[in-house]
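Other chains of the complex are left out, but the ones given are in their true place.
Each chain carries a letter (A and B) given by its place in the written order, and its residues are counted from 1.
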Amino acid sequence: MSEPSVSKTSSGNFFEEFRLGQKIRHATPRTVTTGDVAVYNGLFGARFAVQSSDTFAQKIGYPRAPIDDLLVFHMVFGKTVPDVSLNAVANLGYADCRFLKPVYPGDTLNAVSEVIGLKENSNKETGIVYVRSSGFNQNGETVLDYARWVMVRKRDEKAEPTAEKVPELPKSVDVAKLGAACPPIDGAAYDNVLAGSPHRFGDYKAGEKIDHIVGITVEDAEHMIATRLYQNTARIHFDHFTESKSRFGKRLIYGGHPISLARALSFNGLGNAFHVAAINGGRHVAPFFAGLTVFAWTEVLATAELPGRGDVGALRLRTVATKDHPCADFPYKVGDEYDPAVILDLDYWVLMPR
Amino acid sequence: MSEPSVSKTSSGNFFEEFRLGQKIRHATPRTVTTGDVAVYNGLFGARFAVQSSDTFAQKIGYPRAPIDDLLVFHMVFGKTVPDVSLNAVANLGYADCRFLKPVYPGDTLNAVSEVIGLKENSNKETGIVYVRSSGFNQNGETVLDYARWVMVRKRDEKAEPTAEKVPELPKSVDVAKLGAACPPIDGAAYDNVLAGSPHRFGDYKAGEKIDHIVGITVEDAEHMIATRLYQNTARIHFDHFTESKSRFGKRLIYGGHPISLARALSFNGLGNAFHVAAINGGRHVAPFFAGLTVFAWTEVLATAELPGRGDVGALRLRTVATKDHPCADFPYKVGDEYDPAVILDLDYWVLMPR
């Protein structure tokens, strides 16, 4: 039998196989549990009270502690990998990411993606695929929606792209669109002491910079456990045998790992930023590997009231994560170039009680 | 007080202490939870939809997502270790392993073993103990049943064995005995896209070989977390201090670890093989250590209809796992000898929707 495996094994999609407007339903549906929450907590150690405590969450207006926003993001993202980015050279960016419904233990997540842009690179070896991916729950309600673009290899360099279009994507999510995943919050019942911070929305000002001080070193076992928990199959994270011969010489850590670490570290200084409402844009500035230590700092880019909501306000934040570089000096760019210590530049909206 | 600890500490059973027909009730009863599932998912990253999603499982006929078959196996196996194999030199094989009832979160597992064979080795230092072990749930229903044989040290070389008998064990589980742990499946409700594979029972043919492509490197933290989760107490997996002076010079990984990794990897090519119905035989061909990368490939040994069941069919598979050797060339045996890269030769039945 010649190559009997070809027909059964998925080798993922290559650039010339994507079609503009193509809709992809992703495998594998995933029921999120308090078990997933515990593994996630063990890996990142976040301390936001709303996600940590059913009683705290209930007191302010949630039916119970919701699943961490970024855990939802990673699970939905993970589902898209086998179809969208198995042949990716690089994950180029995210935009217009909105959290639209809270997710609770017991909910089942699914994901679909639509191809919204295609652009071949001049070398004809790769092209950029733009997708809009949505995660939804067992009731068909969209819980998360975001755009992503990724550089994908071609299977055949001579193949023509099926179309060419670069989509317009907003630089940031409109304030009017924030808050869908946040129920009305009872600010009087929100206990600052239990939450771990006296600072509410009104205490933050644009331009303010916060060093989150603490660093966390990442081990190979940790990032692999996290990435498998999300059912993310990108082999570059798992296969030391192959990656030891690659340009990096080792496994590359999933870009979402430092995002979750930076979010957990940001508790020190942003303890009441209980909900990530949107991600305006994210850039993985440099690859990240086991054995390195993540530090982070945040700049408040803007503060915004939410139309019709007196309970919570929004902070637009830039959180910068570094490797092996404490952030008391707020390292970011030197001229047009990123400081070599920077690994992540994340622009996002959080909600905070007023 | 002379040696007061002797009477309290278990040193396990030695070969001459086993009696033919002896029944051993094992400690420790174990309630399996969604927490266990999450830890297991983080360690192996399986993506079979039935075990991953309550809603998917419910749509096809399960009351909820069942516990992964191999997690059940490892937990039952773990219970037998303190009584059966604490003084084992080698775990020689498994046979006639059948999954008889689905296990759900909240169920409590217990285990008993019966000694079904004994054979002293010619060196008089060790003997082979054959046991039939059963796992059962809180209602006393058997969920798993298998035979295992293991080479066990003697406490006293001069001791006589209590009996000698080599049991007859089937080379493979009879097709008529498969499927007890699988409820009737609604094949029309089984969504191939969500499940991640378009290939159903009828698409596979005996002789077909599938390379599962991806490799996963194992870290010491990972296999120890897994093996402790199963409450498996074999010290060779945990104690670097002692093992650093052993013939291997390091901790040996529990043989069940590459089984679970190979099963997870097999999703790529066998995505609809949602249930392991039986294990015909398993052989740990070579020891396996942290830092090595597991790859796997599978040959379809046979296909079989199940008497009286139009919903699912059975594939008999040989899955071969290797260390640091991608499996595009399907490494197996060279003459009578295994390829040095092979670490696992597993012969088992899976069910797939028709």
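In the analysis below, a contact is a pair of C-beta atoms (placed from the backbone, for glycine too) under 8 Å apart; a residue touches a chain by one contact, two chains touch by 3 or more.
Just so you know, these numbers come straight off a predicted model, no measurement behind them.
Participant: Of the identical chains, 2 are shown; go ahead and state how many the full complex includes.
Facilitator: All together, the file's complex is an assembly of 3 copies.
Methods note: only the chains that are shown with their structure count from here on.
Participant: With chain centres defined as C-alpha means, what is the inter-centre distance between subunit A and subunit B in Å?
Facilitator: Those two chain centres are 36 Å apart.
Participant: Which residues of subunit B touch subunit A in their complex?
Facilitator: Counting only subunit B, the residues touching subunit A are 33-39, 41-45, 47-49, 52-56, 65, 193-197, 199, 203-204, 207-217, 219-222, 268-271, 291-293, 295, 324, 326.
Participant: What part of subunit A is in contact with subunit B in the complex they form?
Facilitator: 1, 4-5, 7-11, 25, 27-31, 33-36, 38-39, 82, 106, 108, 110, 138, 219-222, 224-229, 231, 233, 235, 238-242, 251
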